Every structure is written in structure tokens, then in C-alpha cells.
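This view holds just a subset of the chains, kept in their places.
Labels for the chains are A and B, by order of writing; each one numbers its residues from 1.
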Amino acid sequence: MSVKVLFFASLRERFGVGQVTLALTEPLSVQAVWQRSSGEDSLPANVLMAVNQTYAGADTLVQSGDEVAFFPPVTGG
Amino acid sequence: MLIEVRENPFDPWQYLAERQAHHGVSACSGATAVFVGTMRDFNEGDTVRDMYLEHYPGMTERHLERLATNVLQQWSLDDVLIVHRIGHITPAQPIVLVAVWSAHRAAAFEACRQLMETLKHSAPFWKRETLADGAVRWVDNNTPG
């Protein structure tokens, strides 16, 4: 009963870690996953979120086994 | 459709020649529109020495596939190609290659441009620049165009 949480780019450097595993006893919102995994209360407006490698919103419910990712604005191309 | 996220440098023109040889130069595709994005040696007024391009293994590839599928549904196209570098990149090296084959030029031009715009705004890549003095910074935002 856990979720994999990923941080990319400047977020990974800020937290000093690219991946954490979060124990889960019930479904949580992406926002709650952010709070527990980052230790920060508020989710910055420019942080992007994905659940199972698809863009998601802060209210999306995360289930056990899901992969959640947080990352800064994208700058490819 | 071919999507490639690759660590090694590539020559876009050779890549296109090979891709076209692969699907045969279709005598139906009257129009090919291509965009190549190359690493510049400057950004926001600073000289950039080199760059590291991070991605989200798995999501990045899936997302590019989605973007290609979207344009294939929106226009009548014969083929779509996206090649994107990751890892360590130096100035003048190609970063991205987008090519669209179609019977008509409007579809080719528009699909190619939409692919580039949506890729820039939504594909999970992140640039970290090393400046002339050795300072390292993450690029905050893509240029508007």
C-alpha cells in the first residue's frame, strides 16, 4: 500500500531527492501527496503534476500503486 | 509515426533521408514540413557554454506520442516524426526535429507548427544551462517563439 513520488529538475535539486515512497492507507489527493512527500504545506502555482505519467490536477485522487510526479514548467524543444 | 528520445547527437537531414527511404518516398505526399530546433550559444542575454536536458523517462515518450496522435487525427497526414535530444548538449547541436508528410502543404505546415508549439508548452523536458563563467541555472520558461 504505497505510491511512488518523483521530483524532476529544479524540484529534485531543492528537495535533494528524486524519488520517495509514501505509505498509503487511503486514497489521497495529489495536493496531499505533495504535502506529505515534500514537507511543504502549499503547492506552488507553477508546479506541474502527473499521475501515472499523465498530467493531473491537484484534486486528482491517488490510489495505492500509482506513480505521482511533480515538476517545474517544461522547457524542451 | 516515429518518436525518438535520444541521448546521442544526430544529423536532422540524414535522419530525414533515412526516414523517407524507410517509408519509401511516397508519391502521395506532396508536402513535407520540417522544423529543427538547434541549441543557441546565448539565452536571456548570457553566453551559454553547454546544456543538460532532463526528461521524465516513460512520460516524455508517451506524451510525444499523444501529441503526434492528436495531429494525425486533426489533419490528413501520411507520416509524423519527432526526434528529441536529452542529456548533455553543446551549442549548434540539434535539440529537436519535427517532420510532417501530407498530400497538401497547409496540413503539413499547420500540423508541424502545432506539434512544435504543444511540444514546447507541454512535453516534460527541462533545460539546465552552464554559462560562460561556469554558473549553472535551470531555464525557467521557454521563449514565446
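Assume a residue touches a chain if its C-beta (ideal position, glycine included) is under 8 Å from a C-beta of that chain, and two chains touch if they have at least 3 such contacts.
The structure presented is a predicted model; accordingly, all values stated were derived computationally and were not measured.
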item	value
Number of copies per protein chain type, counted over the whole file	A x2, B x2
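Note that only the chains that are shown with their structure count from here on.
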item	value
In the complex with subunit B, residue positions of subunit A that touch it	6, 8-10, 13, 50, 53-55, 69, 71-77
Complex interface listing, subunit B residues touching subunit A	37, 53-56, 58-59, 62-63, 84, 95-96, 116, 119-128, 138-142
